[in-house]
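Note that one protein chain is taken out, while the other chains of the complex remain in position.
Showing subunit A:
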Amino acid sequence: MAHGHKSDEKVVFVGDSRVKKNNHPNIPPDYTSFPGKSEAFIPNFLLKEWMVGCVVLVGFLVWTIAEPAPLGYPADPTNAAFIPMPDWYFLFLYQFLKYPYVSQDYIVLGTMGVPGVMFGGLLLAPFLDTGKERRFYRRPIASSLMILSLIATVYLTVISWDHYQHQLEITNTIPEHHIREEKAREAAAKGEEAPSTTKKPETAAVAIVEADDPAHKLMEQSKCLTCHAADMKGNPPQIPALRGIGDVLSKEEIVATVTNGNGNMPAFKDSLSAEQIDQIATWLSKQKAAAE
C-alpha cells in the first residue's frame, strides 16, 4: 500500500464518514534505488507510452482512410455460387478440415481431436512444461513444438488463401466488395450516385417463355443455370437474369456472349457446339416480357 500510517496514532475520520483523514503528501515513490535502471510507471514511462500510442493511432487512422472497410452485397441465402470464406485468422482451421483423416468420417478428429490437443496443450502449457528454465533455447521440446505449430499454422493459412484465389480464378469470380467498389467508382466518374445495393432489379414479373423447350434442359446440363439460377432470375447485380433477356439482347448478341464469354461470363465455344449455342440463343431471344 502506498499509504501507511503509524499504528499508535489515533484514527481521525473525515466528518462522520469512515474515510480516514490522512495528511500524507501525495508524492510518488522513488524507484531509483531498485536494481537496474528502473523507472516509475507513472508518470515517466506512461508519458512515453502515450507518445508511442499516438504514433500508432495516427498510422492506424491513415490506414483506415486509405483502405475503406470492405462490404459486399446483401446476404442472399439462395446464392449457390458464393465461395464461403472465414476471416483470415480462422483460415488455418478451415484449411486443416479439408484434409483426409480429419474430415468426413474422421471429422471428430478434425474438430475435436487435433485442435483439442493443440489448444488444450496451449491452455495447460504451464502445467505441462514445469521446469524452472525460462530461456527458450534451453527448453528444446516446448520451443520446437511451438515453432512447428507456428510453421504449420502459417503454411495452412497461406495454402488456404492460395486455394481461395485459385477458386476465384477458375470460377471467374471477382470478390463482391471489389465489384461494388468498382461500380461506385465508375458512377462517381460519371458524376452519378453510387448504384443502390439494397434494392435488386425486379425480375419476378417476367415469366419464362416456352419453359418446356429442350434448350431449357440443355442450359441446365451446360451449367448455365448454376450461375444464372435455376429460375433464370440470376443473382443481380453480379449475374444478370435471363428472364426477359430477349428484350435486351438480340439473338446474335446472345450467340456472341455465350460463344466468347464476357467479363465474368465464361466462354462456351469449347464446351458447346455451334448448333447447341444457336439452339440456346434462339430460345433465349424468345424470352420477352411482352410475349405470353
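Basically, contacts are C-beta pairs under 8 Å (C-beta built on N, C-alpha and C of every residue); 3 or more make two chains touch, one makes a residue touch a chain; residues count from 1.
Quick note on the criterion: contacts and distances are computed from a predicted model.
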{"item": "Among \"ABC transporter ATP-binding protein\", \"Vanillate O-demethylase monooxygenase subunit\", \"Menaquinol:cytochrome c reductase cytochrome b subunit\" or \"Dehydrogenase\", UniProt-listed name of the chain not shown", "value": "\"Menaquinol:cytochrome c reductase cytochrome b subunit\""}
{"item": "Options A:V108, A:A152, A:A207 or A:A230, residue touching the unrepresented chain", "value": "A:V108"}
{"item": "Residue ranges of subunit A at the interface with the undisplayed chain", "value": "1-3, 14, 17, 19-22, 26, 28-29, 31, 34-42, 44-46, 48-49, 52-53, 56-57, 60-61, 63-65, 67-77, 79, 82-90, 94, 97, 107-108, 111-112, 119, 122-127, 129-136, 139, 142-143, 146, 150, 175-177, 184, 194, 197-198"}
